[in-house]
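Quick one: this structure, given as structure tokens, is what I'll be asking you about.
A protein chain is absent from this complex, but the other protein chains hold their places.
Then we have chain A:
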């Protein structure tokens, strides 16, 4: 942050300060009271994550049952501040064993102080990379009893200095079995009009990686993206192989990826950090394969009855199947009675969200189950106002399927000792905001 943060607060939902760190003296201690009074206790909460109260600006975000608030006294860099909080939270999570909530904070005061002092000094972000922080953090996170016990903690050894070139990886790592796990996770966002035309559709994907590799390995990843393939065929002087190529609208990479090489050769090459990290993110708008088509017909029969028919078509390969499919069909508030007929899965009426919820645990490809429901409504006096239908929403996960068609062509690992590695690749497509108007 070019302009430094003055303080960071962790509050619970009632507004009690769980823990805080004042980095600078330019904000008063009563600032958090101001926040509590003017944001938490009013309807303002949830209106905007950036608020100005008096001379200070508050950036806040809610993570499970904790509010994290950053206070600045001048014109700060918003994106930087939020990114910092996001990174800090993921760091805390890794220390707390996955959970970040009020209890985790209460159990780890000393650790949080230690971390807060290392990741930010006098309001300027310092090093947030977990690998390097391991050298300076003495406390062990108190984990919730359910999560697994941490592996042997590396002995804090400050003499093991991190070389400047590869700031995200320690030297001298040794694994008996060298393994790499690649997860390609895509989420499909869809907005379909009631007439069945696609208003908006895109895919945001990320490639997650888990590395258990010895030494300082150099990795190279090949995808079936258009630019990369074209460049390759250009370099090797042979025509592009036929087959599907994907056009990525935009890509961002983890800091370990050599961007210069990406720009010149269009290859993704990197020295990975140890453990789990997000290698790249991408966005695609063209040529998206929608895994599901939803065909709703909703008839309002008079004032007190509705007929809902929904057909869902799975348009991916017949050998594949989707998991955890949930289709939510909104119905009016005054719904009284419902009856269902489904060809697959289970359907019920959920009054708290005013939706018919149809769940199908395992949904094979190339099938089209239907649900038909009769809804009886309580007749009300204010009849004239017609009901405006919110969109149908859908949740699902389709393993081994990518909506974009992206595939990993190769993942090469070089290390000077020349060990063999085992690579694992998984694909999964999830629903982002999958909305169908009806």
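Going forward, a contact is a pair of C-beta atoms (placed from the backbone, for glycine too) under 8 Å apart; a residue touches a chain by one contact, two chains touch by 3 or more; residues count from 1.
Basically, contacts and distances are computed from a predicted model.
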Name under which UniProt lists the unshown chain, selected from "maleylacetoacetate isomerase", "Elongator complex protein 5", "Beta-adaptin-like protein" or "DNA replication licensing factor MCM4": "Beta-adaptin-like protein"
Touching residue (missing chain; options A:74, A:233 or A:366): A:74
Selected residue (touches chain absent from view) among A:94, A:107, A:309 or A:397: A:107
Touch criterion as defined above, residue of A:131, A:202 or A:225 at the omitted chain: A:202
Touch residues of chain A, complete complex, unshown partner: 1-4, 13-19, 24-25, 30, 33-34, 36-38, 40-41, 46-55, 57, 59-61, 72, 74-80, 82-86, 102-103, 106-107, 109-110, 113-114, 117, 121-122, 124-129, 135-136, 138-139, 156, 158-159, 161, 164, 167, 189, 191, 199-200, 202, 204, 206, 249-255, 259-260, 262-263, 278, 280-283, 384-385, 388, 390-391, 393, 433, 435, 437
